[in-house]
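The complex appears here without one of its protein chains, the remainder shown in place.
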Amino acid sequence: MFYRLSGVHHTRYETARRLWPVPADRWQVWILLALAVAAPLYMSDLYLSSYMLPWLVWSAAALSLTLLMGVAGQLHFGFAAVMAIGAYSSIHIVRAGWPFEIALIGAGLTAAFIGCLFGAAALRVKGLYLVMATLAMQYLVDWVIINVPAISGGAQATLQTPDVTFLFVPMQSDAALYYGALLWAVIVTLLVLNIKRTSFGRALVAVRDKDYAASIIGVNSFKYKLLAFFTSSFLGGVSGAVLAFCYYQAVTPEQFGFNVSIQLVAMVLVGGLGSVIGAYLGAGFVLLAPIFLTNMVAYAAIQGWLTVSSNLLAHIPLMAYGALIIGFLLFEPLGLAKIYDNIRKYFLVWPFRHSRS
Amino acid sequence: MAYFLELLFNGALTGLMYSLTALGIVLIYKSAGVPNLAQGAMVMIGAYVVWMLASMADLPLYAAIALAAVGMFGFGLLAERLLLRKMVGQPIIMIVMLTLGLEIFLRGLGPGLLGASPKSLDLGIPLTPVIIGDVFINRDYLVGGIVAMILVGLSLLFFRTRLGTKLRAVSDDHVSSWSVGISVERAVGISWGLAGISAVAAGTLWGSVQGVDWTLSTLLFPAVAVVILGGLDSIIGVLVAGLIVGILGSVIPGYVDPIVGGGTRDVVTSLIILFTIMIRPHGIFGREDIERV
Amino acid sequence: DNDTIKFALLQDFTAVYTFLTDEYNQGQRDYLRLINEEGGLDGRTFEALVRDTGNEPQRGLEAYNRARREGAVLVDFLSTPVSRAAVNRVLNDEIVMITALHGRGDASDGTTFPYIFPLMATYWSQATLLAEYIEKEEGGLEGKRIAHVYIDSPFGREPVPVLEELADRKGFELRTFAYPSPGNEQSSTWSDVRRYQPDHVLIWGAGGGQAVSVREAIRNGIDPSNILSVVWLAETDARTVGADRAKGVKRFEAVATGTDYPIMERIREKVLDAGLGTGDEENVGTTYYNIGVATMAMAVEAARLALEEHGGELTGEKLRDGFRMLEDYDAEGMMPPVTFTEDDHQGGGYGRVSEWNGEEWEPITDWYAAYQDIVWEEIEKDAAGFREGR
Amino acid sequence: MDTTDQTTHDGVTLACEQVVRRFGGLKALKGIDLGIRQGEIFGLVGPNGSGKTTLVNAVTGFYPPQEGRIVFEGAAINHLKPYQVAARGIARTFQNVALFKGMSVLDNILLGRHIFMRPSALASLFYWWWAQKEEVAHRRQVEEIIDLLQLESVRDEPVDVIPLGMQKRVELARALAAEPRFLILDEPMAGMNQEEKEYMVRFILDAQEALNLTILLIEHHMDVVTAICDRVAVLNNGEKIAEGTARDAIKDPAVVAAYIGKSNDAA
Partner (left out) sequence: MTADAAETTPTTATQSVLTMSNVEVVYDKVFLAIKGVSLEVGQGQMVALLGGNGAGKSTTLKTISGLLAPERGEVTRGQVHFMGEDLAPLGPSQRVDRGLVHVLEGRRIFGHLTPEDNLLAAFSLKSDRRRYQQLRDQVYTYFPRLKERARTKAGYLSGGEQQMLAIGRALMTEPQLLMLDEPSLGLAPVLVEEIFSIIREINANEGVSVLLVEQNAAAALEIAHHAYLVENGHIVMTGEADVLRQNPDVQEFYLGGAGKVDYHNVKHYRRRKRWLA
């Protein structure tokens, strides 16, 4: 088969620790990247701007969150609020006359700063209590945004994104917006992959698994938890800004509500906690499943296969979506990434069935 | 002063109304160790079922409530059998997400089958307030408060029984409960069933006030504040924290809202959650995790 | 297939707007059915593309992009956040977006938002209209105390600036009271309201919170007849309060309720009796059903005018022109006569006040509009902000 | 048994002076004095709940003593946080294996070298320029330890699937990776059979020799304690009831009564 482990030997530590030690994986990544770069050439604008683009940005957001939840083990149920802070900051910075590039960094920094503040408040606790604390944070941020018209944009509570250029490219055409999103997704991906294989990531995982054991080997768990909140909030903030500028082109408070936080968590979990490929798969699933289900049910109704009231029709996708999330947790708690991994392993050890005995 | 007293009383009663939802969360957490974020949706389903039995099957209201309680107990058993049984030993985040998945599912199910537009459910409680001095007390909440106290009392008694002890053991350690012959499945099922019953109570009372629709599921948020403050596994905590959350959530907005010009009750609720977690994560009465290095 | 005209009704059936979507959408589709049954427009029939967006901008935009490719010329999101997120796209794509009773109020400015049609009185117009009603009833507003009790969201706060402006002009006292969303619990807010001893209260919420507001108001000793509501107060809400107890409560009404109108009779005859109805017949004639019918009546009329004028295939641009040709259109008596122009996409800001009589909402005034000058100041201010923001 | 002046004695690297630790109403350490000399293996024994682990936790900063002082290499460390203690050259293992479950054996040991690394997210982003060299250098060091403790066969296994004995060995390796001068082992041989105990003893002695370590060893296997500890202290109920060579200590009637038991003559 195309996956071959035999004959792949590493004679240097450098190659053994590279990102994709298996050549077949490496090839896949290059092919996918090439396909992504060429997408505007072969993809209709509907798919490019309604599916590919939001998928990339949400994947970046899910990656930021999986860095915090999966790698560092800090549960966060208010990540949409972090993204909101990024989105609103970036727009206000651009409106204040600064270049977009600065606005992106500013968005990251404000989100990171406020994210850290909340992180610090919750650092004494973990697990469920962190869930609750971050949930409260989501409400607080929402309340502030809604109640300060200067942030949310006056009576209409909407801010249109101004026209901007990024590295001298005007961000107007579908393609330019798409490449912006792609670039961001690639950066976040590389960052998370590299964090996971270097000492920073190991320290985060250590703090996640056993914070007292981590501290005795010299890891300051307080500092690393904060760093995790900082890094991931930074990435989340920038993702929020990218989402606002490249996709919505307007921000309203509802775009970053509590249910969005839940969706982000669902992306991370359905994809597979801590997995990079999982973030992509999970984001795709959570983003597309409701859309796909809605379209499918609507199609079935139009064809006359499904004759129920329009009310029930509209709620079937919701039920199915809830059921799918439950189904994933019940049948593959390790997420889509695990399913992918199983398939890959199958090919890796092919023609044998077990990798261990 | 009368203003303060009115805020205090109505706040206390509202708090007890929140306790009705919170009680379900605690009942489940106390025996299954599962933080049930679908409790709000269960309250909604409870209300829908009562409405359905009362207005579609034309049962007398109180018969409908009783029947709904039985039905929701069954629903609880079913939830254990189909969902939670398989989740034993999974990390907490997975279980939290599972209950959120359940909440999404239920939010589709109730309004989908029975109609999304609001239904009215009339308990026949008069609108006129109980007036003491210059203080107006809400009759709906008065009834709710009394029901809440009764349910909390019953739950307290229940956990004193031998079955209750077994349920507490289960929340401590599933595997070792099995090892000494406790049927963990049944224990968890019972706790979900009881939570289903308390959901009917909460759903009926809240539904009569605001109508029955999906927004009943948003009662989750104040209920979460109550359980965090009271302690996730403390039944008496539900009562005390319900009162505190209700009173603070009434008195503070009563004075602050006019100044800031916004509805600050949820801000107060959020801050209660945040401060509890910062100062005493396990809440007023909750048990502390025994963690040894 | 240029003989079907596609309207995209991409609405929120499962979240915040559920309290009305079902009935509203049913009215829209029943009306389009009726037109089709009557032979369409010169043989052209209408098709409704219906999707749930769950009030999520994300899903709304996807559905929109898809509908656009399928050739929709009109879109109705019935969701403020989704409509707001779609503004730029709609303007670029030149597709008509109707935003009756939701979305941006400043889209009434047709020059800034050429493809967006609020169609009915904005929240600003509703507020001024209710204020004028009080003014007429009481013979002046001078010295009155008015409480504006609203859900703590941009929607609840929206009428505040025009009310303040009016209070200045007319010399009445205004105090605002916010309660947290979704409004299932408002007791502390109303304790405060009672102590203010208002002469009238405006309640500005939606869904279950509205019934709670009315209950709390009555409980706190406010006479039902002094309670005036934004458009979102329907039959079910009155019943949740208690059909008798709610007697006397007033509300803004954008479209007539009930079935005693020629259009409704035709719907009964050709759609419902023919078994072609799209939903529960009990809903027919309810407040939100009729609003749905009215939106489509305007849209179909606009399409008819557009095709008369331009012929050929109906495009977004032609449809826009069609809307702008509507003059004193009143859907055969179901709604106030509206006229859209290049500048005015609100259609005059008409409405009326109706009162719950224990069984139904009974109109107690004629169609009228009030203080449109103040409303338009607000529209212009926000529209200017929008233009600068771009 | 000349207990008192040992702390002032030359060669003492870790000294506890009147260390007190309370948990609520319970006084787990009631003023412990202890002096451990450079290069020795010092045994700490005593009944369950006598405060051995608590003392170690006091030394390593988990439960800082409420009274008294802990001096390491001449400097007081009783106010330091665990990660600061680690930086001073003290490493430890835990009574209940405390490995990082999600990681491979190799990564666990690499983490032992954390104090020598300069981790940062930004450096990770530009891996090929900044982080790679560091990774590779430390990997070399870790391989040495893997070799010493014979962990080659499980190097890439996730730690949670290897047997407990191996896990204890990995924990030892992780502690050694920090190149400590003082090593604390809390019941490294619990749950091991004879053969495995022998292995563990071998590794401890080898490590001590190779790294010139001072070791504090908590163990209930008295045969091991008597065989390899230079000196022992016996705790009971938060108090030190005996100190000296192992052979002497276990003959002390108080120790026999509280800890060893009548018929046991493990020495």
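Each chain gets a letter, A, B, C and D, in the order it is written, and its residues are counted from 1.
Quick note on the criterion: contacts are C-beta pairs under 8 Å (C-beta built on N, C-alpha and C of every residue); 3 or more make two chains touch, one makes a residue touch a chain.
Predicted model only: the values in this text are computed from it and were never measured.
Participant: Can you say which of D:M192, D:A233 or D:A249 touches the chain missing from this structure?
Facilitator: Answering carefully, the residue with contact to the hidden chain is D:M192.
Participant: Can you tell me which of D:V20, D:V71, D:V136 or D:I228 touches the chain that was removed from the display?
Facilitator: Of all options in D:V20, D:V71, D:V136 or D:I228, contact with the hidden chain holds for D:I228.
Participant: Where the complex has a chain not shown, which of B:L5, B:L59 or B:L163 is the residue touching it?
Facilitator: B:L163
Participant: When the complex is taken as a whole, what residues of subunit D touch the one chain not shown?
Facilitator: Residues 26, 45-49, 95, 144-145, 147-148, 150, 161-166, 187, 190-199, 201-202, 205-206, 210-211, 220, 222-224, 227-228, 258-261, 263-264, 266 of subunit D touch the chain absent from view.
Participant: On subunit B, what residues meet the omitted chain?
Facilitator: So the residues of subunit B touching the unseen chain are 88-89, 162-163, 165-166, 168-169, 171-185, 287, 290.
Everything that follows uses one rule, which is that only the chains that are shown with their structure count from here on.
Participant: Can you name the chains that touch subunit B as well as subunit C?
Facilitator: A chain counts here if it touches both subunit B and subunit C, which gives A.
Participant: Let me check something: if the centre of a chain is the mean of its CA atoms, which chain is farthest from subunit D?
Facilitator: Max centre-to-centre separation from subunit D belongs to C.
Participant: Quick one: report the Å distance separating subunit A from subunit D, using the average Cα coordinate of each chain.
Facilitator: 41
Participant: Need the CA-centroid distance for the pair subunit A / subunit C, whole Å please.
Facilitator: Averaging C-alpha atoms per chain gives centres 37 Å apart.
Participant: Rounded to the nearest whole Å, what is the centre-to-centre distance of subunit B and subunit D, using the mean of the C-alpha atoms as each centre?
Facilitator: 48
Participant: Could you list the positions in subunit B whose residues touch two or more of the other chains?
Facilitator: Residues 107-108, 111, 115-116, 262, 264, 266, 293 of subunit B each touch two or more of the other chains.
Participant: Note the residues in subunit D that touch 2 or more other chains, in rising order.
Facilitator: As it turns out, subunit D has residues touching two or more other chains at 62, 94.
Participant: Note which residues of subunit D are touching subunit A in the complex, please.
Facilitator: Residue list for subunit D touching subunit A: 60-62, 81-83, 85-87, 91-92, 94, 98-103, 107, 110-112, 114-115, 117-121, 123-125, 127, 131-132, 134-136, 138-140, 174-175, 178.
Participant: Can you tell me which positions in subunit A touch subunit D when the two form their complex?
Facilitator: It is residues 13-14, 17, 187, 190-191, 194-195, 197-203, 205-206, 208-210, 212-221, 227, 231, 274 of subunit A that touch subunit D.
Participant: Help me check something: in the complex, which residues belonging to subunit B touch subunit C?
Facilitator: Where subunit B meets subunit C, its residues are 3, 6-7, 10-11, 14, 17, 107-108, 111, 115-122, 127-129, 136, 138, 141, 206, 209-211, 213-216, 218-219, 222, 249-251, 253-254, 257-258, 261-266.
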